[in-house]
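Before anything else, here's the structure in question.
Heads up, one of the protein chains got dropped from this complex, but the rest are sitting where they should.
Which chain is which? They are A, B and C, in the order written, and residues in each are numbered from 1.
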Amino acid sequence: MDRMPKWADVVLIPLFSLILAAALSALVILAIGEDPVAAVKLMVQGALGSTYGWGYTLYYATNFMFTGLAVAVAFHARLFNIGGEGQAMLGGLGVALVCLYIPWPHWTLALIGACTGAMLFGAAWAAIPAYLQAKRGSHIVITTIMFNFIAAAVLNYMLVNVMRPQGSMDPASARFPEAVHLPTLHELLLPLGINFSKAAPANVSLILAVIACVVVWALIWRTRLGYEIRAYGHSETGALYAGISPVRITMVAMLISGALAGLMATNNVMGEAERLVLNSTEGAGFIGIAVALMGRSHPFGVFLAAILFGFLYQGGAELALWTTIPRELIVVIQALVILFTGALDNMVRIPLERIFMSISNRRRNRGEPAPLPERKPTQPSE
Amino acid sequence: EPALIFDLGGKFDKSFNEAAFNGAKRWADETGGSFREIELQSEAQREQALRRFAEAGANPVITVGFAMADPLSTVAPDYPDTKFVAIDVNWLDVPNIRQVSFAEHEGSYLVGMMAAMASESDTIGFIGGMDVPLIRHFGCGYAQGAKAVNPDVQIIANMTGTTPAAWNDPVKGSELTKAQISQGADVIYAAAGGTGVGVLQTAADEGILSIGVDSNQNHLHPGKVLTSMLKRVDVAVYEAMEAGTDMETGVFTLGLAEEGVGYALDENNAELVSDEMKSAVDQARQDIIDGKISVVSYYENDSCPALNF
Amino acid sequence: MDFLTIIQVLDSTIRLSTPLLLACLAGLFSERSGVFDIGLEGKMLIAAFFSAAIAAVTGSVWLGLLAGIASSMVLAGLHGLASITFRGNQLISGVAINFLAAGMTVLIAQDWFQQGGRTPSLIGGGRFTPIELPFASALEEVPILGPIYSELLSGHSILVYFAFAAVPATWWILFRTRFGLRLRAVGENPAAVDTAGVSVVGLRYAAVAIAGVLCGIAGAYLATALQAGFVKDMTAGRGFIALAALIFAKWRPWHAMGACLLFGFLQAIALRFQNIDLGGVVIPVQAMDALPYVLTVVILAGFVGKAIPPRAGGEPYVKER
């Protein structure tokens, strides 16, 4: 019973929304006395014009994929996990402990260990809010916000008082040993004859993130657990009827969510910084909320939205490098993108629907058969 | 063409990034030269900015803040023909880096003395931004200076928080100031970036003295700011730009002797600084330079003899 | 802890609670009408900036206040457009508004004042000054009650008194007026309001606009009463704490005041007591810093039951049978 072909919904609407956001951004750039065309060129060139740019874009995108997936999984169980930031911080702690205190012979093993550490710590940080929600009804939005603050304090304590090498000024852990350094895309692609930029931080975690997208997709739409998570998310009374335990689903969904957020640390801590620094998450947990919402909680949507935000981050960096445009401009552009693609999408959808309606009406009036309604193999919620 | 990389705080942090910017601007104004700059937005951009500027032929590439040490140690060797400047760093072993660090504890020692002398309640305060070793380093020198003047002086030390938001929370700075005032403090030293704006403001409102940091902040509330602990990042940047590609590399520590740190005296605080105060502080300055007084650095064994954190 | 310290901590509590309270009441109006609002932070921030900027330029804090309110209402209108008119996702809209405010304030400030995203410091008539309640200094000497009156109750800016007066006013509006009845109804069951011949859209816009006004005042309070100017990101997460307080208070005005006072109190305590030395064991400053948040969780887990939001909250109103 769709009013509009599915492809228009999936392709045209985001596209027009993005164009609107871009147009407004251009106005902002004009207003501060810069040239929007040059700025866009710089951003596109800088973020997508070279393997170097791609390397950074994908690096940021990897972070956002993990945190976006984390938020998305919880969303399917109708849980609003604002705690991705804290869970990712703790994931970083897990990775750092694993990398620093276990002598790994090879990065592959270290990566497995780091993943385990990251997921355990991230999940543990989600477990308490989850438990309180499930058992005591404490609102998960508040508890996860609080746990972000608490995570920052824990991390600060660990770095300043425990893990900082003696006499170092930097509130950061020691550098991880050489053996646990993750291969970058450069090293991964060289054997394939592709000369990817050496300097960019995108690394094997990207593959991990893509795998995570696929796994989350399979989990949500192909497994019984995913079925139960979605059912619970849509109707709590329904879940009760079907014998799906609300406590169990709340816990499991949040643990998965926390583990995914924690996994981000393989990218920024292990892959890029190769040590744990204070501000390692840099708000990626919050960007994850926007990414999940824009991606409509579907892993593929999350994937695309993450790349879009990666592009904005890297394009923005290039803009900051070569112009005097303040870095806050990028924040404004991000805001406009979120606003138009996420919240004001009906502003595009409604007129577009009308256009499609009148086309199909005209066709009907000429006696042609209307196109068959599209079938949707998977329908993301939200 | 030189390039300047600001740390995450942004170039207008009213603190050391801004000082670096001022130094660069002075150089540009005086020589008519131009420089590239970037305000970092994320950790990953550190290395990126270094490489991009180096590849674009910028020389020297000047970085501000200890957090650049780690990326510099990996990037600098890749560009042996480019010279880098690392401000607030002194422990790297790379030939083409000029490492400039400041003896903040020495400068803080002097303002600590002034605080103790100006205090009538024998209670003085210290308000740091995010709780990191560097800020403890400031506080530690401050406490030693105060104790040197008056062994009985009470030092109330507070940190604003544990997240980067602690650098930009003037409201919390105000409340901390009020709390310290109510505990008797009548001179407060703020080493807290944007949060310090709130500290200085509230101190002025409540009629007590404050001490600024990094740049000369005396003018913010004339007659209300006792002095400012100067950290001449601007000079370091200026000199690096001036030297250009001929710049000497190696480790440079700028202390009192090098005039890298000091205290500010201008028309805004002339009336607050008595002759007695001035002579005592100048004497101590000389003694530190001569090695007669040794100010313990917090970094030496991650603790402070005069203050508990 | 001696009596004066208690007074001072409570005094600090009042100052720290005020922005939370205003934002919390803003959220209360909005969410009671069924429009979730995680953009409190952004609205406060933009109001903080414009109030400071206009106060700095004109020298009048009242003009500043108006400008702050107006700017906050513009963002509120945007939220309304997205979540009421275009039935978009209210959470996304709120997130976007927070980003927008964070970016725009600094961008405009830099373009306008060239002081690195700050406004010039406010002087003289550019700030709200403390109000001495009558006889405050005369009563100071009276034991117990004297300090409570002259230190704790007196000497705040007018916006503080406004904020606390807004609590009974909010209660009265919500529970004693026609507007309040309709507002609560539209947050619970918009179809009931619609079929009763009242405009759902109009009510929700009204609620969102009130939220804009209150956030505007909260922002102006931060920049022109507590501080003397705008510094980037100066709201420092207070919008989120206000949101937490709102849920904590289960969307009720008096409870909102209690929750905000509690959060303010916990922050005041944490600011006042750092590095507590408990007989040799020094509690690290980080622990004190995290204390308000830990206590919030403990209180939530221990004493506050399930918080049930307004039933139609977060859902755009689409007519159905």
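Assorted remarks:
Here is the rule we go by: a contact is a pair of C-beta atoms (placed from the backbone, for glycine too) under 8 Å apart; a residue touches a chain by one contact, two chains touch by 3 or more.
We adopt the following convention: contacts and distances are computed from a predicted model.
Choosing from "Acyl-CoA dehydrogenase", "Hydrogenase expression/formation protein HypC", "Multicomponent Na+:H+ antiporter subunit C" or "ABC transporter ATP-binding protein", the protein name stored in UniProt for the chain missing from the display reads "ABC transporter ATP-binding protein". Shown chains touched by the hidden one, complex as a whole: A, C. Annotation: of C:G124, C:P143 or C:G197, C:G197 touches the absent chain (contact as defined above).
For chain A, the residues touching the absent chain in the complete assembly are 1, 3, 218, 222-224, 227-228, 230-231, 234-235, 237-238, 240-245, 357, 360, 370, 375-376, 379, 381.
Panel shows chain C; residues 175-182, 184-185, 188-189, 191-199, 311, 319, 321 of it touch the chain omitted from the view.
Following the convention adopted for this analysis, only the chains that are shown with their structure count from here on.
Chain-to-chain contact here is organised exhaustively, every possible pair of chains being in touch.
Using the average of C-alpha coordinates as each chain's centre, B ends up farthest from chain C.
Chain A and chain C have Cα centroids separated by 30 Å.
For the pair chain A and chain B, the distance between C-alpha centroids works out to 37 Å.
Multi-chain contact residues of chain B (touching two or more other chains): 10, 131, 162. Residue numbers of chain C whose C-beta contacts span two or more other chains: 110, 117, 237, 286, 289-290. On the side of chain B, the complex with chain A involves touching residues 8, 10, 36-39, 41-45, 47-49, 51-53, 66-67, 69-70, 88, 91, 130-134, 137, 162-164, 299-302. Within the complex formed with chain C, the chain B residues making contact are 10-14, 18, 131, 157-159, 161-162, 165, 168-172, 174-176, 178-179, 182, 194, 197-198, 201, 220, 308-309. Within the complex formed with chain A, the residues of chain C that make contact are 78, 81-83, 86-93, 95-100, 102-104, 106-107, 110-111, 117, 237, 240-241, 243-244, 247-248, 284, 286-287, 289-290, 293-294, 296-297, 300-301, 304-307.
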